[in-house]
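Structure below; questions to follow.
As you look at this complex, bear in mind that one protein chain is not there, while each of the others sits in place.
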Amino acid sequence: MTTVALDTPKATSTPKALRKDLRYPSWFYLPAGTIYFILFLVPTVASLYFSLTRWTLFNSTFIGLENFQQFFREPFLFQSLINTVIFAVITSGAKVVLGLLLAVLLTSNIALRGFLRSVVFFPVLVSVIGVGITFTVLMHPTQGLINTSLEAIGIDGPGWLTDPRLALFSVALVDIWRGVGLATVIYMAGIVSIPQDYYEASRIDGARPIQQFFLITVPLVRPAMVTVIILSFIGGLRLFDLVWAMTRGGPGFASDVMASVIYKQYQAGFYGLSTAGNVVLFMLIACLAVPLAIFLNRREVNQ
Amino acid sequence: MNLIKRYWLTALASIVALVVFVTPFIFIILMAVKDRQQAALRDMSWPINFQLVENFLAVVQARDYMLITAYINSTILTVGSVTILVIVASMVGFVLQRHPTKWTPVVEFFVMAGLMIPPAVVPTIWLLQGIGLFKTLHGMILIEVAYNMSFAVILYRQFVATIPREMDEAAIIDGAKPLDVFFRVVFPMMWPVTVTNIVVQSVGIFNDFVNPLYYLPGRGNETVQLTLYSFQSQFNTQYNLLFMDILLVTIPPLLVFLFFNRQIVAGLSAGAIKG
Partner (left out) sequence: MAGLNLKNLYKSFGAVEVIKGVDLDIDHGEFVVFVGPSGCGKSTLLRMIAGLENITEGELFIGETLCNNVEPRDRGIAMVFQSYALYPHMTVYDNIGFGLKLARAPKEERDRKVREAARMLQLEPLLDRKPGQLSGGQRQRVAIGRAIVRQPEVFLFDEPLSNLDAALRVSMRQELTKLHHDLDATMIYVTHDQVEAMTMADKIVVLNGGVVQQVGAPIDLYQDPANLFVAGFIGSPKMNFIEVTAKTVGKGEVLVQSDVIGEISVPLNSDRVKTGDKLTLGIRPHALSRSDDGPFSGQVELVERLGNETVVNFTLSNGSAWMAVLDGDEPLKLGSEVRFSADVGAICLFDAAERRIR
């Protein structure tokens, strides 16, 4: 009893004014938190329920996992799932490799370096829809500039966006075109932070440029590479606007991805199914991108 | 021998990069100033009738001056959401960095979730309808704030870490209350990252197509990106006008790029070194 009585004044003597939580008040979280909570978290949580319903926005009927079963049963829906993964893997893989090569090129001593950097980066800032429309015109099977140019050198160009086997890859190609600049600047930030000493020391040790690239540049831009992989992979999984501007998922369902299916089902009034698509996409990211991020970051710590 | 080979290799790579990245833009510009017949050929020929002004006026006047409305809407949307974003995200970044508690990991989790999780579209529409913000610019502004919050917070938090705590303490000794410490001392010191945030977020929000498509449908609500989408079907046969629109939509980011190249690159590559 005595000790308690003695301790009490100590506990109350924490100066109110000096407590860190008053100096850095927690209500600073409130404005941001409120907007985020209402407009992002609530719908995200609600989607878990509505994905299990048949839904008209005014009333919803609980139907269990039927929407999800439909997703995996209907070939055209399931195809979009596969397409999404293929698309994300191809585009992020290409951005990881091409971005690094471009970054090396653009940090070396070349003519027009500043201009080239701008040129490679600028597409990142341009309207995706604008890019999509432009390339749709360029990729027209008969009138498009790409195929007319190929024809001029005797090659019979394919139907980039009209051939069902090719459409998804053509869109991926354009996505790489417009997104590689971002990967490049991230890599460039990594490359310029590598101390020049390493290159000079290795040159004295007799390393050739190609060896320097694999033995110095690649290992030391690893953090940048991790960022590029994760950013572009998640971006690839979520992509909508480019597909929509270029093919609307066509021909048929050949280039449909999750995000375009979600929009189509929404337009068609299948709100429950559309929301289930959202949940599937969420799961896809949770099951692919998150473990990937954790794996890449852990290896980094271990090094 | 080796040197020459390398020289040719880099020269070749440079030329390929130049062609691949520049040609589409030249194509856009050429198409935008051609007349209708020549544009229909969709080739790289030099414009015979130089119709810059005519095409410009035609696009602006199309659909009852829809492009003007769209520019106004896009401007309100961009300015409004970026302003809110800068204020609320900087407050979060500040407290998050300065005062770690047992809740900090929770906040961090939500920040990461905001970056990764695709927004649940239909439930959001349902919710916006519920609170009367569906198809309104206000609602759209708040949506953009919510969706871009995470990235803004990350940028601010990284930057606050570079401001010495002694600055806060000097202000406290000078008699500053928490709001004074933040708005009169720390926030002005964050100006460089605020510029980065303004620039990067403006470009992103101005170029956003998906969210206005879902949450801001309806006549008179078009944003600049949506005009492209609707002109795409309308100007099916008038490629010159379609490309003039693309050109007009590309100009704002181009201006931003010319003036703020450094801040954009800094913002987008932030964290590349730390992973």
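A and B are the chain letters, set down in written order, and residue numbers restart from 1 in every chain.
Please note the rule applied: a residue touches a chain if its C-beta (ideal position, glycine included) is under 8 Å from a C-beta of that chain, and two chains touch if they have at least 3 such contacts.
For clarity, every value in this text was computed on a predicted model and none was experimentally measured.
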{"item": "Chain not shown: contacting residue from B:105, B:132, B:188 or B:217", "value": "B:188"}
{"item": "Selected residue (touches chain absent from view) among B:105, B:132 or B:164", "value": "B:164"}
{"item": "Interface with the unshown chain - residue positions in chain B", "value": "164, 166-167, 169-176, 180, 184-185, 188-189, 191"}
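Note that in this section only the chains that are shown with their structure count from here on.
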{"item": "Residues of chain B defined as touching chain A within the complex", "value": "6, 10-11, 13-14, 17-18, 20-22, 24-25, 27-28, 31, 41-44, 84, 87-89, 91-92, 94-95, 98-99, 101, 107, 110, 114-127, 129, 131, 142-143, 145-147, 149, 153, 168, 172, 178, 181-182, 203, 207, 209-210, 213-214, 224-225, 228-229, 232, 239, 242-243, 246, 249-250, 253-254, 256-257, 261, 264-265, 268-269, 271-275"}
{"item": "Interfacial residue positions of chain A with respect to chain B in the complex", "value": "20-26, 28-29, 31-33, 35-36, 38-44, 46-47, 50, 55, 57, 101-102, 105, 108, 110-112, 116, 118-131, 133-135, 137-138, 140, 143-145, 148, 177, 182, 185-190, 193, 209, 222-224, 226-227, 234, 238, 240-241, 244-245, 259, 262-263, 266, 271, 274-275, 278-279, 281-282, 285-286, 289-290, 297, 300"}
